[in-house]
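The other protein chains are all here in position, but one chain of the complex has been omitted.
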Amino acid sequence: MFGHLPLWPENASTTAGNVDALYIFLVLVSGIMTVLIFTVLMVFAVRFRKRRGRPAEQIEGSTELELTWSIIPFCVMLAFFVWGAVIYFQERTPPQDAAEVYTVAKQWMWKFEHMGGQREINELHVPIGRDVKMIMTSQDVIHSFYVPAFRIKQDVIPGRYTTLWFRATKAGTYHLFCSQYCGTQHSGMIGWVVVMEPRDYEAWMSGGGNQPLAVTGQKLFSELGCVTCHRSDTQGRGPNLVGVFGKPVLLEDGRTVTADENYIRESILEPAAKIVKGFKPVMPTFQGQVSDEQLNALVAYVKALAGPQSGRPADGMAVATPEP
Amino acid sequence: MVDEHAHENPALLHHFATKEQQKNAASLGMWVFLAQEVMFFGGMFCAYLVYRYKYFADFGSASQQLDIRLGATNTVVLICSSLTVVLAIRAVQLGKRMALVFWLLATILLGLAFLGIKANEYAEKFEKHHVPGASFSYHELLPSQEKLPAAERHYANPHHAEMFFSLYFAMTGMHALHMVVGVGLFGTLAFFAWRGKYTPDYYTPIENAGLYWHFVDIVWIYLFGLLYLIDRHR
Amino acid sequence: MPEHISSLRSALAIWLALLAGTTLTVAAAFIDLGPFNTVVALAIATIKATLVVLFYMHVKYTHEKLTGLVIVSALFWLFILLTLSMADYATRLWR
Partner (left out) sequence: MATAVVSDSGERENYLNVGHGLKSWLLTVDHKRIALLYLMSITFFFFIGGFFALLIRLELLTPAGDLVQSDTYNKLFTMHGQVMVFFFLIPAVPAVLGNFLIPIMIGAKDLAFPRVNLLSWYLFIIGGILMIYTILNGGVDTGWTFYTPLSSEWSKTNVIPAIVGIFFAGFSSILTGLNFIVTIHRMRAPGMTWNRLPLFVWAHYATSIIQVLGTPVVAITLTLVALERLFHLGVFNPSLGGDPLLFQHLFWFYSHPAVYIMILPGMGIVSEIVCCFSRKRIFGYKAMALAVIGIAVIGFLVWAHHMFVAGISVYAALIFSLLSYFVAVPSAIKVFNWTATMYKGSITYQTPMLYAFGFVGLFTIGGLTGLFLACLGMDVHVHDTYFVIAHFHYIMVGGMVMAYLGGMHFWWPKISGRMYPEGWGKLAALIVFIGFNLTFFPQFILGYMGMPRRYHAYPAEFQILNVLSTAGASILAVGYLLPMVYFLWSMRYGRPAPANPWNAAGLEWQTHSPPPTFNFDEQPVVTWEAYDYDKLGEIPEREEIPVAR
């Protein structure tokens, strides 16, 4: 856009345009303020330079003036705040039907797993025009998932999920950076986000013949014995998990929580933390027994159990062909 | 030469106009120092608050592993030491030198008693493997689980119990460190008091050390409530 | 400025009150008051602390307003630290 002198990152997501508009607004307003102050400073400096026979004229101050130049800028700043907050809320509210990518960050690489079971390292393929939700955790220190072309960023923290979403608008290959300092190879923890036309993306997804993530999760679910208690009828010792995801859950202590990814993750690792009403705290912890990847698969399976009507489509399963 | 400038009254420093100004400055300085101490402990109280909120029941379980009798004894010991400090200040105000020395020594003794009991508690934690680190082990019920049939009882998350003990050691450790400093301070004061340095006219160091001691007492009052007394009824 | 010399009686009275507070708080800990156990424990601790500050630390007798200002500032800053931190933790699960 600006020839060889780079001033602007690529604009490749629905968010990017909003952030750019806000940025231009901020640059304009603060530019005007800067120019104003600089001009006044310089005019005063020249006009009121020392001249013989013209002593300084003492002025005590003026409360009206001071109030004026506090209140007006403050109102402008409130506009900054509101605009910024609106964009932030959009960025932090993932759409219901987003495709999901489970992400595990570790020193110093990004590991992605799509719903169809495709795994990637330091490269993320996404289609144009499709909401994508990243569900991320870290195996060691804090990392940060940053795609400048999308104007989005989210720290990735050990011990819990953080999420982020975007909708790519332009095919191309864009930088993926780790923006939270994470040790020796911090600047090497980079990769590419490859945005593809939907048709190319379908082709890419169907290649390889992976097992969908939810199917991996289903297998784990039986292997680990979860299925003996979490039965699909009401006879199990644990709650029936069908249709649970995304719904409010009433707990034994009277609180209500929403069954999101972090809740499911916590329930696997720390079953006693939030007991569903009417159940006994009998589930053993799986901390240390499942890897972050396996945990992701289990979460994906529990979400798939909720079925498409609750929002999360099983399209990852639909796109990919299960193993023969 | 600064030293040559010394006044007749050795207690009045050169840069103060009056003794009253000097005394007021010292007192304000001490209070500002204590404000700083509030925030120093405040950082740990903040951490405690966050984790107590997140791991409510596990903290309750871990708290019950602390010896409430030793904790209560220590509270009483500290309260008594606060009284002896008050009596020491009263003694110096009335110009009773030996009484002053006596009450200062009594304070030191009570301070040492506190530290002794604390050391005993720490030793017990080592024996029970309740010290955070590789050897930590914890297998205790959550509060109010004894009433349930054995199969349904639930145990506290050992990781969160370890977090409780991390905070326990950090908070009581920092407090004990302040006690050690206080005992040293009072030792010095007792020595100078015995030499007759403090008079009804000049006893600012004793007053300020007293403020410090009372502050450390107050911190303990909160630590006792927050570490020893939670979820005891279950 | 006339120095306040605390009377033996008031010193002992406060001492007894503090001991009573300790007994009370231990006793209260064993009674099930629901969520009020913490409230009661902290309230008693605060009463004890206030007694120490007012009487043993002579704040009640001082003519110096500054001491009060320092104490209030310290508590206010502690309040900022605790509430604004909890503003994050308490609202994390909101949706």
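Points worth noting:
Think of it as A, B and C in the order they're written, each chain with its own count starting at 1.
The rule is simple: a residue touches a chain if its C-beta (ideal position, glycine included) is under 8 Å from a C-beta of that chain, and two chains touch if they have at least 3 such contacts.
All values derive from a computational prediction rather than experimental measurement.
Taking every chain of the complex into account, the omitted one touches A, B, C.
Only one of A:T103, A:Q180 or A:Q218 touches the chain withheld from this view, namely A:Q180.
Residues of chain C that touch the chain left out of the display are 66, 73-74, 77, 80-81, 84-85, 87-89, 91-92, 94. Residues of chain A that touch the chain left out of the display are 5-9, 18-19, 22-23, 26, 30, 33-34, 37-38, 40-41, 44-45, 48-51, 54-63, 65-66, 69-70, 73-74, 77-78, 80-81, 83-92, 107, 140-142, 144, 146, 148-149, 151-155, 157-160, 162, 175, 177-188, 190, 270. Contact residues of chain B toward the unshown chain are 1-2, 5, 13-15, 17, 21, 24-25, 28-29, 32-33, 35-37, 39-44, 46-47, 50-51, 54-55, 132-134, 157, 159-160, 162-163, 166-167, 169-170, 174.
The rule we apply is simple: only the chains that are shown with their structure count from here on.
Looking at A-B and B-C, the interface holding more C-beta pairs in contact is that of B-C. Averaging Cα coordinates per chain places chain A and chain B 45 Å apart.
Chain geometry summary: the mean Cα position of chain B and that of chain C are 15 Å apart. Counting partner chains per residue, chain A shows two or more touched chains at no residue at all.
Of all residues in chain C, none touches two or more other chains.
Within the complex formed with chain C, the chain B residues making contact are 20, 24, 27-28, 31-32, 34-35, 38-39, 42-43, 45-46, 49-50, 53-54, 68, 72, 75-76, 79-80, 82-83, 85-87, 89-90, 93-94, 210-211, 214-215, 217-218, 221-222, 224-226, 229-234.
Chain B makes touch with chain A in their complex at residues 55, 57, 142, 151-152, 154-157, 159. Chain A makes touch with chain B in their complex at residues 270, 272-273, 280-282, 285, 287.
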